[in-house]
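Incomplete set of chains, arranged as in the complex.
A, B and C label the chains in the order they appear, each numbered from 1.
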Amino acid sequence: MKFGIVRFPGSNCDADAYRAVTEGLGQEAEYLWHKSHDLAGVDVIILPGGFSYGDHLRAGAIARFSPIMKEVVEFAQGGGLTLGICNGFQILCEAHLLPGALVRNAGLRFRCHDVGLRVENADTSFTRDYEQGQRLRIPIAHAEGQYVAEPATLDELEAEGRVVFRYVDADGEPTAAANPNGSARNIAGIINAGGNVLGLMPHPERVALEVLGNLDGLGVFTSLLHTVQASATADGPAALAGVGP
Amino acid sequence: MTEAVLDPKAKSQGEEPEITAEVVAEHGLSPEEWEQILGIMGRPLTIAELGIFSAMWSEHCGYKNSRPLLKTLPTEGAAVVQGPGENAGVIDVGDGWGVAFKIESHNHPSAVEPYQGAATGSGGILRDVFTMGARPIAIFDSLRFGSLDSPRSRYLLDGVVRGVGDYGNCIGIPTVGGETVFDPAYERNPLVNVMCIGVVPLDQLIRGEAKGVGNPVMAVGARTGRDGIHGATFASVELDEDGADSRPQVQVGDPFTEKLLLEASLELIERDLLIGIQDMGAAGLTSSGAEMAARSGSGIDIDVALLPVREEGMTPYEMLLSESQERMLLVAKPEHEEAVREVLTRWDLQAATIGRVTDDGMFRVRLDGKIVAEIPVDPLVDDCPTYVRDGIESPDVIRARESDLDEYGSFESDRAVQDALETLLDAPTIASRRWIHEQYDTSVQTNTLVGPGSDAAILRLPAGGRALAASTDGNGRYTYLEPRVGGRIAVAEAARNVACSGARPMAVTNCLNFASPLRTEVYYQLSEAVAGIGEACSALETPVTGGNVSLYNETGGKPIYPTPVIGMVGVLQDLEQRVPSAFQSPGDEIWVAGSTRDEIGGSEYLAAVHGVVLGPPPSLDLDEAKRLIDFLVVAAEGRLARSAHDCSDGGLAVALIECGIQASGGPLGFEADLDAVSVDGNVSEAALWFGESQSRVVLSCSEGAGEALSSAAKRLGVPLRRVGTVGDRATSCRLQGSGHHVDVSIDALHAIYESALPRRMSEQVGLTA
Amino acid sequence: MSETFSVDVRITPRGGILDPQGETIARALGNLGYEGVSSVRAGRLVRIEIEAKSADAAQSEVERMCEELIANPTIEDYVVRVRDTVGQ
């Protein structure tokens, strides 16, 4: 199976995603240059973290217009599995593949540390290898990670099981203290209605190698692998794990 | 090619200012130096030429006052691949890999504009590393500020931390360590030193050379504006009290462009398309051009009309001296000029061929073909006069050092001990730096095995299963009280921090932050501190591979403490042998290695609790320091210890509590008997609890493993004594010694330690455009 | 004939969207002793010099830019104002 990792000029977690896929998961990965229009036949696209265009204006605002994004949007709209991490999540929102927006952290400062995450929906193509409600420890590293959306949008996300990860404390509770950036309802990651586009602020690719002593992020990648393997034996993207509460 | 004699009047755009004695003085050149320059040139100079000399002969580029001292430092060792003189030093870490590293100061710019000053400081040192062909894997920031009680210090800390953070975070280089010290001595003149470490396949190492007649010289990256003109000279004069009038155009950093430069440069180097490459740092095009030519004994002929500029009407003088950030000068292999251009274009970078390499030894600058400056490279770069001055120790310092400290030696009650302990844990110099390092991306690149908060940071190396440990250290207060000892301790503490993590200390980069060397007492500090650094580096077999000198750190006549900062790197042959600094599990035995002496001079205890900076700093026996390091490495290799933490600011009591507070699964209480380390009983109460005797380490090992640890210590001649046992979360922190007892919950101490910085910084408004 | 216009885009956080930066400035002003400040909103200003046939043309061109790139309507309000022509 092959992952495509988009390289914007200011991507800086592209190599980490590459290592997570190749060394952590043992699968193939290929970089997709932002100026290209060729998706190289990949099964999954990752929009990695970083500062795609210096994050000038708004994080992700300019990246959305990169040449490769035309193909990425078509891929995602056609049901292709697309994972946006951190800056990738911001780009997915700017590109309207996911609702809402990510704004400056409530504390106004960049924050980098491990957070507690609860898997709110273990029935997606990205989380099938986790347990429902499982608590993970995954690092964040961002200055603009506060998820905001209209209340109606938030209600819809909740009702459809599309809030996939939430910031929680040591007891697994989504408290204000556990919320590192002021995100609405402690939301750390969401999925689109089709169940094939996931964005999250924390960095699973940074905790997907044995040597680093924490493998909590690897499940995202194994889930994708198992989804693709399952669909290869069934009949294409339509057979991807559905979304639903 | 030689052209007709220069007519200075016709050379620059617009009016050519007359070069009067006053203009020369404004350029920071003494009348004698000016005579020497006229002698070299044998004719009147153009204003552009004056600018070039002034920059190259500034303290910053020419090391006028420090070069003779720096020459005394040991620079050779089996692992050294590149010593001082290049953009960065390089050591061999095995399997064909090198580690490039260097430290640089950006003190004056940070005093004027903390955010941009710190950001551009980070940018400069990153370029020094990746222009060696190395990919940066870590940043360290060594910072000094005044007391956090002052709004200005809080403003500076806030801006500097955001500046360091935003720059490295954006590019994706983890900032994994550093130091942050607060003392009124730095109130007006903060110190911002940044170290960058990179990894490079040794066969890909490249240098800042300009070889091969006719080869194209290219200016790459950001366009040139009027930023920081005379920044290099500015860094070499003391700040005005108001700072405002002499304020040059502030340099603004753009980490996004730097990221493009980084990726493009590494691609160019990897594909072997270049002859040489150098950062346009201090003194911009002037120093990069002249230094590249000097290194290869060639000449360089450039036309500044070809330089991409950001502003209209810039004169050659301005273009030559601009310190616009994120620019590099490179010499391409002629057959690859197009390929070079193609790579740069792909990374959306400007590239302009501005001239050629020559063999006539001249640094020649033209404007639209007409020569505006023509200076022989060798004297320009090498003949900068150096000064060996007389150093005389200040009587005030002698008096402070020789003060009687008896009145501070004992405690009235157990409560007084606890109060002192709590004051120390709340002291910004000791308290948790979480508020700082959580603003830094510490885990990007997935190499960080140990990030900030430990004695040394540890990073995976590409070379098979190895890891790198690094630390920055320097104690200005010690150096003030006794400069030679302060210099030695800076090296020894850095080495000890690295060894605590299980690594063998290998090599050093250093940043010398001092006041004006024209003062005899400051020159004394400088020469003594350098001597101390040299002695320690020789004894510990950690050669110096590079560094930086920042002088004139004084404002309104108030000098900073002399502050040598040492960046030490070491290697763990097996990354699994790394040793954490905090306690691991209840029931583990606690041991202390090293000798506790009757020393409280220069301690954080005296400063934080009694508000005085007095007495001699702790002594440092270099043999003892070396034996301790050997012991720590042996203990790590043999997996004998479960934790090791250096005993420094705040002494033994604070070190023990830090080991408990920082336990990774949450704080662990413990009990410890300090009397166990006081063998001869001649140690005062205060020295026992809070003295900062050197070469001491708090270790822990699993129950019953103490014997193996002891026999290793004995074999290596290191005193090692059992002091206590690790407890659990519910255990309080129970310390006793010299007849005093303290029994406090570890959670209460943890709360003090963690809240010290956030409490003081909570109202800081971080405003950035 | 076309002239160069200087156009300001003034972007503010949409009502309902938290503005921690504005709140922090308000609090800091209070600490510095400024009274009577009832609200502070922190936004962005983008100043564009653009060649256009008329002020109206400049205005509508910049408005298009805002819709497409400069502002994000989910979180931001904006107004476009042609300030003046830029002297030659």
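We adopt the following convention: a contact is a pair of C-beta atoms (placed from the backbone, for glycine too) under 8 Å apart; a residue touches a chain by one contact, two chains touch by 3 or more.
Here the structure is a predicted model, which is why all the values come from computation and not from measurement.
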| item | value |
| --- | --- |
| Labelled copy-number formula for the complete complex in this structure file | A x1, B x1, C x2 |
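Keep this in mind: only the chains that are shown with their structure count from here on.
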| item | value |
| --- | --- |
| Chain-level touch network, classified as line, ring, star, complete or other | complete |
| Chain centre separation (chain B, chain C; CA means) in Å | 41 |
| Inter-centroid spacing, chain B versus chain A (mean Cα positions, whole Å) | 37 |
| Distance from the mean Cα position of chain C to that of chain A, given in whole angstrom | 31 |
| Residue numbers of chain C (touch at least two other chains) | 21, 24 |
| Residues of chain B engaged with two or more neighbouring chains | none |
| Residues of chain A touching chain C in the complex | 57-58, 61-62, 65, 94, 100-101, 103-108, 146, 148-150, 182 |
| Complex contacts: residues of chain C adjacent to chain A | 13, 17-18, 20-21, 24, 69-70, 72, 74-75 |
| Partner chain B, residues of chain A touching it in the complex | 9-10, 12-13, 15-16, 19-20, 35, 49-51, 53-56, 108-113, 139, 141, 143, 203, 205-206, 209, 211-213 |
